[in-house]
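All protein chains but one are shown in place.
Every chain is named by a letter (A and B) in the order it is written, and numbering of its residues begins at 1.
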């Protein structure tokens, strides 16, 4: 996929200064020393201006009022907002790449293992070594990459991409336009064990399933357990990063995002549009209100019923409280010394 | 699998009020708005009584002395203890489901890659795209799901289920009636590197193996490293949740349970019947006594030699100590202010 500088300028509704016929085949960052012939980058932050004079990229997207302080080698594309122009270019590029990479992947590679009574939509891709159980439904344009395991009675909505090696246990329901990254496990047995009198544990049957609604993204090697009874539910637009653990019967509200290595224990309900950072732990059977923000490494051991609060710490508390207390934590030896000095000084005062 | 309300009542030694001939095909929670025709649920907690009058489930298991305050639509099964009756039903259902799902999975699907000199017990299942190395032994009723990799000389005891995509390195020994969930890795190389004079690291050979004893459960995408020399040992009845890391030469005592995302570094020995919560970190070469309880996110950096203690925090301390200290942590700015006030107030006192 190659385009000329002029073609890109036309797409971005910008003006070319310099040779418009140069071919571009790569997007790059202006401070990337690897950026060379064929690369295009952008300059939005004045802090990076010096790179403009040293880059070997072929073209730079730049603010239309920009006045260079010295000679500029790459062709320039002048636009009103270089950052959004570059984002637009990224999206266009991505659209083309997706068309190229995924859209052209159509058909059933060989060998695959296809169960009985599987319904396949139009333009479905099933990669080699994929295993599809009985009574599954794959909607139009679904892409199943190699080494995926799809258990019996799984439904996957139109436009969903399942990357290599994803394992989906039976009865899972996945909506439209979801993305499941490599190695994710959906529908494994919830961690439920009943203690016995002899100190051993007995397995509690896990009979439910997992439901992913539409536009959900699941990161690489993330695990989502199925419900004991009923469903573990990941609502519309939820984005989960890599290596996240979601316990049985959890519900995650729509458009909530969660960064890597966070864990949610069984039966907790997370609100809508929450922003949850990395390595957070949320204990079982809790309620988190809508639009709550949880800082990295927080440990949540109680309900967070108020919307739009920001918490951090383990156990978690209000963000500002934590930050102020943390500053004093470092000085605890000094604070203790001050108390000692006071005790010495008041030694001879009579008790009240 | 369908049963009538009457058949279920007979199983639970209960009495039917209402139509006993209705067919049941699903277990549900009484507060689940999805529960409809064919569902059975239970009412044990009076808090949920209102759902009894609104549920569209076909049957509810209920305490035999219960007096409804208004009209009830579902059939009722009256029992002395609704919660244990439902648990019994769950187990029975699960037994049937297991019979259906796993027991009927018998035989070798195609294609698989089977090594030389592999011994297969009776009623073994090997799913498509499984890879079994040379000199392996699979006991009676072992189920190997698709995409599993079993290295050379691996032994797996009777009744063990290995879910899709589990990777087991060579020489691993697995006992009877274990469950290994999708994506688990057993026997990967321990993280051992000897620092060199030039600042680089040299690989320390990892020659041991992993032993899982009987009735062990391993969660999805959990990793267990093999020993440098000797064996990493997971004893009888241990239950490990998802995304757990067990380092080389670790020993986990029987009937210990460990929640998701916890990590145990090399050569640590965990006692029997411990309860270890999620996201805990245990440093290397430590000893943890029997029946120790470790709270979520704790960091263990010293031996815990006393049985039955409960610790939390990082570094970990006694549970009550941590909780009391945490309350004051939040108020540190106030405590500091109080010390300042005391300093001002005592400014003119003579030094002692």
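One rule holds for everything that comes next: a residue touches a chain if its C-beta (ideal position, glycine included) is under 8 Å from a C-beta of that chain, and two chains touch if they have at least 3 such contacts.
Here the structure is a predicted model, which means the values were calculated and not measured.
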Which residue of A:153, A:255 or A:324 touches the chain not shown here: A:255
With the missing chain put back, one of B:139, B:165 or B:253 would touch it. Which one? B:165
Can you tell me which of B:26, B:58 or B:223 touches the chain that was removed from the display? B:223
In the full complex, which of A:106, A:194 or A:296 touches the chain missing from this view? A:296
Given the full complex, what residues of subunit A touch the hidden partner chain? 27-29, 32, 34, 87, 90-91, 93-94, 97, 101, 109, 111, 127-129, 145-147, 163-165, 179, 181-183, 215, 217, 219-221, 237, 239, 241-243, 255, 257, 259-261, 272-273, 278-279, 296-297, 326, 329-333, 335-336, 339, 342-343, 346, 349, 351-352
Touching the absent chain: which residues on subunit B qualify? 111, 113, 129, 131, 147, 149, 165, 167, 169-170, 183, 185, 188-189, 191, 193-194, 199-201, 203-205, 207, 221, 223, 225, 229-230, 243, 245, 247, 261, 263, 265, 279, 281, 283, 297, 299, 301, 314-315, 317, 321-322, 324-325, 328-329, 335, 338-339, 342, 344-349
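Criterion: only the chains that are shown with their structure count from here on.
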Just send me the rotation angle from a CA overlay of subunit A on subunit B, rounded to the nearest 5 degrees. 120
Distance from the mean Cα position of subunit B to that of subunit A, given in whole angstrom: 25
